[in-house]
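Only one protein chain is missing; all other protein chains are in place.
Which chain is which? They are A and B, in the order written, and residues in each are numbered from 1.
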Amino acid sequence: MIKAQQKPIAEIKALIAPYHRILILGCGTCVTISFAGGEKEVGLLASSLRIASAMEGQDKIFAEATVQRQCEWEFIDAVAEQIQQADAVLSLACGIGVQALAERYPDKVVLPGVNTTFLGMAVEHGVLVERCRACGDCILGLTGGVCPIARCAKNLLNGPCGGSQNGKCEVNPELDCAWQLIYDRLARLGQLDRLAALMPYKDWSKDYDGGPRKIVREDLRL
Amino acid sequence: MKVGSNLEKVLTSGYFAATGELGPPKSADPGVIRHKASLLKGYVDAVNITDNQTAIVRMSSISVGIMLLQLGLEPTIQMTCRDRNRLAIQSDLLGAAAHGVKNLLCLTGDHQRFGNHPTARGVYDLDSIQLIQMVKTMRDEKKFACGEEMDVEPRFFIGAAENPFADPFDYRPYRLAKKIAAGADFIQTQLIYNVPKFKEFMKRVCDLGLHEKCYILAGVGPIKSVGMARYMQTSVPGMDVPEEIVARLKGVPKDQVRKEGIKQCADIISEIREIPGVAGVHVMAIEWEEAVPEILELAGLLPRPKV
Partner (left out) sequence: MSNLSDRSTLPAEPLPPCQVACPAHTDVRGYIHAIARGDFEEAYRIAREPNPLPYICGKVCAHPCETECRRGDVDEPVAICALKRFATEQHDLSKGHAPGLTVAEPKEEKVAIVGSGPGGLTAAHDLARMGYKVTVFEAYPKVGGMMQYGIPLYRLPRETIDLETAPLKDLGVEFVTNQRVTDVDALLADGYKAVFLAVGSHVGRKLRIPNADLPDVWLNTEFLRRVALGEKIDLRGRHVLVLGGGNVAIDVARTALRLGAAEVSMTCLESCTTQPAHPWEIKEAVEEGVQMFHDRTFKEIVAENGKVKGVRCVKVNFRGFLPTGAPDMDEFPETEHVLPADLVIFAIGQGPDLSFLPQDGSIAQTPRRTIQVNPVTLATTKPGVFAGGDAVTGVGFIIDAIAAGHRAARSIDAYLRGLDPASVQPPEPQKLNDLQQKTISHIRHLKREEMPMLDVNQRKFTFDEVYLGYTEAQAIRAAHRCLTCGAGARVEETKCIACLTCVRVCPYEVPLLARGTANVPVDQCQACGICATECPAKAISMKLYSDEDMIKQIRDAVRKAKYNGEPAIVGFACRYCAYAGEDANVVKASLPANVQTIDVLCTGKVDALYLLKAFEFGADGVFVAGCLEGECHNDKGNVHAAKRVAYVKGLLDELALGNARLEMFHMSPDQCANMAEVVSTLITKVKELGPSPVRRS
């Protein structure tokens, strides 16, 4: 799922500085699961911002709400009234939710309260890791099910760089070297010969280099 | 003979090659280049010019290469995948070739995180193996990466780097094979201090017959101080510095350490020379270029052959 992280309070304070009535709008899906923007986080942030406002002698008003999925207009509309009443909406959804709000309410100031960080999973409670870069051209079938685009700091396609040491990445010794993982997986699967094949240049046009991407399923369109 | 560079000629003639290295300045001062060039001139077969080494911005490798040509040294320009996409790399290589640069070392590049612009976007459009392949295609098929043809192709003696001590150790020789398959003519390795482990690596390389398909130059370098030895031992990724290397430097009085470092480097060269499949050494003495002649002298590699 999409993983996100709340922005530092100072940044959020600066974002909301010009506004008086602020709706803090959480999202009940991915950002809830990544402990960044669900109902609980909305409550914590609202309380923090009330403290900040009181410390500065302001009397900002913070409303709290959480919708099931901010990336769908139908769900956002459930809190239409609260949105209308606010001077600005501080969205704790991922960037998609923030933009869905902005598109749905063209006259409303919409501010992001989280940094949408990556596509990933929890490897243990409280530890979220990146797993996919949405490159648009999946090669996991060639790499033993470990993605070198998302998990190798240099997105190398033909094996580890010279910095791989003890299975760890040179960029961050806390991270596993993706190519070590690929090597180990392929070794287990008896497919090490795969590593001999030269992997061709990646077609980055399927990634963001091709411009904003779009999927159209003609069969589904109404 | 693919390119006819001095380095290629030395190697194809069967001499034990010796290359040096020159780190460009973090400024636009050509004086530094001239000075360093004067220290190396005549003692090595070719001089590698690093490309924003450790991701720190320096004078461009290709422009320094052109200066060396003017000063009468043979450059080996280094090219990383970190800072340029396939367009930029190809265009720069066309220019370098047009100026007469003939040796090219293809690298992935140190991650930008370690350098002085850690927030920069890394490009990594290609990896080093794809870079090798691209350069070979340009040279041998007169084609750009996209498949388009060109009239006058850039001709490079293509080098690649290899770190025999990085992991997975078992995979390293195969990765080398992959680089050779992609088009590498010569290999320069990471600094070698753990000679036995390198010997083991070379054995595997020879078993695969790789030494017959390309020239392998072992990377060596003198250590200036005990502190530096320790630093390399503990803090440089992919570096294997056995304890006895440090111990030997510790065993001499402080004012003798530099001298001992030079001797140690020469001794390592002598040991390496005995290892089957090794075609030469690449002496990396960055910011200590004046040590290079002494090391090569001690190692019995001077004078350099005229080919």
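By definition in this document, a contact is a pair of C-beta atoms (placed from the backbone, for glycine too) under 8 Å apart; a residue touches a chain by one contact, two chains touch by 3 or more.
Note that the coordinates shown come from a computational prediction; the quantities given were computed from them, not determined experimentally.
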item: Omitted chain - touching chains that are shown; value: A
item: Absent-chain interface as seen on chain A, which is shown; value: 8-10, 28-29, 32-33, 35, 38-41, 43-44, 47-48, 50-52, 54-55, 57, 59, 122, 125
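Rule of thumb we're sticking to: only the chains that are shown with their structure count from here on.
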item: Separation of mean Cα positions, chain B and chain A [Å, integer]; value: 40
item: In the complex with chain A, residue positions of chain B that touch it; value: 81-82, 86, 108-111, 113, 122, 124-130, 133-134, 145, 161-163, 166-168, 171, 174-175, 177-178, 181-182, 190, 237-238
item: Complex interface listing, chain A residues touching chain B; value: 153-167, 170-171, 177, 180, 183-184, 192, 195-196, 198-202, 204
